[in-house]
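Here's a structure for you.
A single protein chain has been omitted from the complex, and every remaining protein chain is retained in its original position.
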Amino acid sequence: MLDTIILVLDSTFRLSTPLLFACLAGLFSERSGIVDIGLEGKILGSAFAAAAAAYVFQSPWIGLLAGIFVSVLLALIHGYASITQRGNQVVSGVAINFLAAGLTVLLGQAWFSQGGRTPALDSASRFNNIELPFADALADVPVFGPIYANLISGHNILVYASFAAVPLVWWIVFRTRFGLRLRAVGENPSAADTAGLSVTLLRYRATIICGILCGFSGAYLSVAQGAGFIKDMSAGKGFIALAALIFAKWKPVNAMFTCLLFGFLDALAIRLQGQEIPGIGEVPVQVFQALPYVLTVVLLAGFIGRAIPPKASGIPYVKERT
Amino acid sequence: EAFKPAVVYDFGGRNDRSFNEAAYKGALKFKERTGVNFRDFEIQNPSQREQALRNFARRGLDPIITIGFAQAAALEKVAKEFPDTHFAIVDAVVDLPNVRSIVFKEGEGSFLVGLLAAQATETDTIGFVGGMDIPLIRKFACGYKQGAKYANPDIEIIENMTGTTGAAWTDPLKGGELARSQFARGADVVFHAAGLTGTGVLQAAADEGKFGIGVDSNQNYLHPGSVLTSMIKGVDVAVDKTLVDAQEGNWTSGVEVLGLAENGVSWAYDQYNAPLITEEMKSAVEQAKMDIISGKVEVHDYMVDSSCPF
Amino acid sequence: MQVIDLIDQKGRATVAESNVPAIELIGVNKSFGPVHANKDINLVVGKGSIHGIIGENGAGKSTLMSILYGFYNADSGTIKIDGKATTIPDSKSAISQGIGMVHQHFMLVDPFTVLENVILGAEGGALLKDGVANARRELQRLADEYDMTIDPDAVVGELPVGLQQRVEILKALYRGADILILDEPTGVLTPSEADHLFRILRVLRDQGKTVLLITHKLREIMDVTDTVSVMRRGEMVASRKTAETSMEELAELMVGRSVLLEVDKPEVKVGKPLLKVEGLNVRDDRGVLRVKDVSFEVRAGEVLGIAGVSGNGQSELLAALSGITRAESGTMELSGEKLDLAGVHDAAEMRHKGMSHVPEDRHRMGLINQFSEYENSILGYHREPKYSKGMFLDKDAIRKEAKERIEKYDIRPPTTEMTAAKFSGGNQQKIVLAREIECDPDVLLIGQPTRGVDIGAIEYIHNRIMDMRAQGKAVLLVSVELDEIRSLSDRIIVMFDGNVVGERGAEATEQDLGLLMAGVNQEAAE
Partner (left out) sequence: MSKGQLPRWVDFGLLPALNLIAAFIVSGLVVVIIGEDPFEAVKWLVWGALGYGEGIGYTLYYATNFIFTGLAVAVAFHAGLFNIGGEGQAYVGGLGIALACLALDRFIPWWVTFPFAIAGGALFGAAWAFIPAYLQAKRGSHIVITTIMFNFIASALMVYLLSNILIPQGTMSPSTRNFEAGGQLPLLRNVFTSFDFGQSPVNLAFFLALAVCVVVWLLIWHTKLGYEIRSFGKNPDAAAYAGISPVRITIITMLISGGLAGLMGINVVMGEQTRLLLDFAGGAGFVGIAVALMGRGHPIGIILAAMLFGLLYQGGAELAFEIPTISRDMIVVIQALVILFAGALEHMFRPAVVAFFDRFSSDTAEA
């Protein structure tokens, strides 16, 4: 029993990580007043760049950097459209998603001619799982042992990074000058403006941070969890991260828990698939495959109802109606 | 006039490391031997199937080999339009005078690897990861189960399917997660019939120090020492043979059913997995093979009643 | 011309210290697309004086001040601070040059605390905790010095507007402003709060700070300012020493012609009650109770005025009565028919029953800016049979009627095809008014009827309202302009914090009403 739970939680961690990075990314963007449907695209773009670079340079770290770089580029496009050009942010986000979906495969095919995939990565060019000290030694201590050895220990560095990022983000958003200004600009840009702050600059900084975090998310998919880039490998994670963000009411710590929840749902769906459900009996696999999406909707609708986003999010900052 | 063959792959494409790739290898083999070049095309959306076939036919390519059951409907239309062109389809039956239909007894091959899995397991639990929950995949699954049960009647078999969209064939991450969860549920050998998704399954097996079983092409080389064997589906052989027949003018239309007897399906044994296969495993599987060919053991064909008794 | 005259014969304005003016604007221009909001403005303000700027709505006052504060950038012109020519590209530089501004529409972050709002942009250190401590002390000091006590940890969004303004002022002072601009500060204050504010302004003046006070209320100008400038339609038409001018002169300068500020209110015999409201309670979407057990009635041929500082429940009251929002509880009797306001809330239904509604904010509610004039002329009445052929709209009929109304209400430019946004404020208001009056309702709800419109339009609108009264309609008038309330209403009720705190006759004095608006009720006291 215990190890079943551990197993599910273990894969929960693996599945939550990309969501968590993306969710925190979205948090910065939306706190600053920029709605970002384009998380998905940034993740995908980064996943491709990371895998490609990791393959070429035989180093996951260079891969990570490349992923972040590309993700930030995409973020800047979104920033330019929604901050400088005051365009429709949702539309811009959708465009980013398509752009990433198309370009990754196109370039992948052109560079590696493997049907849009990057070549498989050997373990030297991936982030491998790290055993925490004494994992084996403690393994047979009752209860704690397995938890430490199988659950806490034995993930790749990005998993730990994603959870370490949570308190950091909280501290930045609620304890630093930048955080205060970030929240102000998302709630009432004119207030920030008349307080002598540059709305544009603040929002660009937020989108760039968003890009960086999405970069981590993508890199995790292709050079940590997976071993190479595959067409559309983000598979809707960007959107689920958004749902999680709303569910988390734009708060970092909540975000961690909601992402864990969504990851858990996914893990559970996998775990339950093809098993007799007590009382119901044999259930078609598709039910479980649809489960995470269904539950996303249910959570979005049932539990939180109307979540109030940062007041200015989605609205371009226009001083002069001309 | 010149001999100009063409191949049309289905979703997944030339390099899916599995089904389509096997067809590609076959055509490549033929090319290397005869120096005859060939055109090929990767399908991206359903309407393109018909279009691609027609394009090749119109440009006078002949024979035209289509890979995958999904192409049957398109082929049926186009083959009628070009009665003088020779077509072949793998994995489906199209009953036309100018079409050669090549189908495999995946059940038989799966039976053998199932049997091997049953012997390799130490937990009496083995797993199966399919791509999408469609008949073809159930065909694999059924044979696999039967083979395993044949070797060990009360063996536990965990069965999972990856997805419901085209991505089901190209999602190694999900494949990996499914495999991991099966391992955690006690399985120590997992057979995949999920195209590219399978690479994730084999990856997971390698990471977790468990056994994976490859499919379609020989995937033993991917993770030496961890891929127990591969259920080889002789698509490459079939494609190669079809091209040869066409070139040497002894083309035959109609249905070709390739099973163990015809060497259409088999289990992979090479330097990569030799250390994993004990003598008695080897003899047992060879014995079973003989029995199946001789008809002493009858492998259930999922397609006859769309159900699997095992 | 006036400029010269101001510098030469030194009034209190420039006697104060050196004769270098604190602010000097020369030939400032600003256009917003089609709108030429400021037409080469010249302005001189002496150090240590309180300078008033008056002008009708839309005259360009806020724009000019926003330019001075670096919020907008002028298209052309020079700005001199303390005699030195300078540029003010953004508010940052304005602040650094000692300019502070209290905006007409507050620039506060609602979910932030008072303290957070005050230090925003002047945090003093990359980490909040560095700045916060001494900010708290400094804030305390200022609050005491100008007796503007306030809880530094209160969430601004939950403070009454009066206090929110306090935060704005403290914000400016915290940044060490020498020049303080206040844009229409009294719009949101009770008379007594206004007086308190003026006391503070005088203190600041005496400390040598320069104060710019924007308003369109003449009384205030006469009360506190040393010098005054008048704007009209984007131009600076005159500057005067307050001592040497009069309300009448200013009013005339403001409008460009002599105006009678009195409306003539003929005797009308009052009929039976057409609108009767009982025990009305309304919560806003945040769940806060904004209207508390309000009851009143309006009779045929009567104008009932609802006075009160904005944000005391008037808007929620109108929304509930007109069927836009559902009330918590309460009933309404509309021309004899009883309605449960907690049950039905359907604006269309209410219109059908003969209640029409001129909303407080035409841009937000009354009009759809992107729609053309004729489309706006049926907003809310679009389901009326006369506008439709089956499921389709009868556009010819609609256009025809719109044309007639444009004639009748002298809407300019006289076109049915121009989008609402492109009409001027006054004309936009006329479009709404025409729509809501021409449907011949029994009851007319009308909020802030003359906000953002010029005197000419004001007169016209007031007369329309009087016509309704004469025709024996019931009119419920909500306005923050006491003068307007007093000149139009037969009876006046005052709302404070969601309650009706008192009722008065038309003859009620400003002080009297002012006290009620501040929540002070003598009868209750006695």
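Annotations
As written, the chains take the letters A, B and C, and residue 1 is the first residue of each chain.
Quick note on the criterion: a contact is a pair of C-beta atoms (placed from the backbone, for glycine too) under 8 Å apart; a residue touches a chain by one contact, two chains touch by 3 or more.
In this text the structure is predicted, and so the values were computed from the model without any measurement.
Shown chains touched by the hidden chain across the complete assembly: A, B, C. When you scan C:P34, C:P266, C:G287 or C:G505 for touch with the missing chain, the hit is C:P34.
Contact with the chain not shown here comes from a single listed residue; of A:V8, A:I43 or A:V105, that residue is A:V105. The omitted chain makes contact with just one of the residues A:T17, A:S32, A:S46 or A:S82: A:S82. The chain not shown here touches chain C at positions 31, 33-36, 322-324, 346-351, 357, 359, 364-371, 375, 379-380, 382-383, 388, 391-393, 395, 413, 422, 424. For chain B, the list of residues touching the undisplayed chain reads 41-42, 44-48, 50-52, 54-55, 69-70, 72-73, 77, 81, 91-92, 132-136, 164-166, 303-304, 306.
The missing chain lies against chain A, touching residues 37, 77, 81-82, 85-92, 94-99, 101-103, 105-107, 109-110, 113, 116, 236, 239, 242-243, 246, 284, 286-287, 289-290, 293-294, 296-297, 300-302, 305-307, 322.
In this section, only the chains that are shown with their structure count from here on.
Measuring from the averaged C-alpha position of chain A to that of chain C gives a distance of 46 Å.
Mean C-alpha position of chain A lies 35 Å from that of chain B.
Centre-to-centre separation of chain B and chain C, using mean CA positions: 77 Å.
With touch defined as above, chain B holds no residue shared between interfaces to two or more other chains.
Counting partners per residue, chain C has no residue that reaches two or more other chains.
Residues 32-33, 69, 71-72, 90-92, 94-96, 101, 103, 107-112, 116-117, 119-123, 125-129, 131, 171 of chain C are the ones touching chain A in the complex. Chain contact summary for the complex, chain A toward chain C: residues 175-181, 183-184, 187-188, 190-198, 311, 319-322. Here chain B touches chain A in the complex through residues 12-16, 42, 133, 158-161, 163-164, 167, 170-174, 176-178, 180-181, 184-185, 196, 199-200, 203, 207, going by the rule given at the top.
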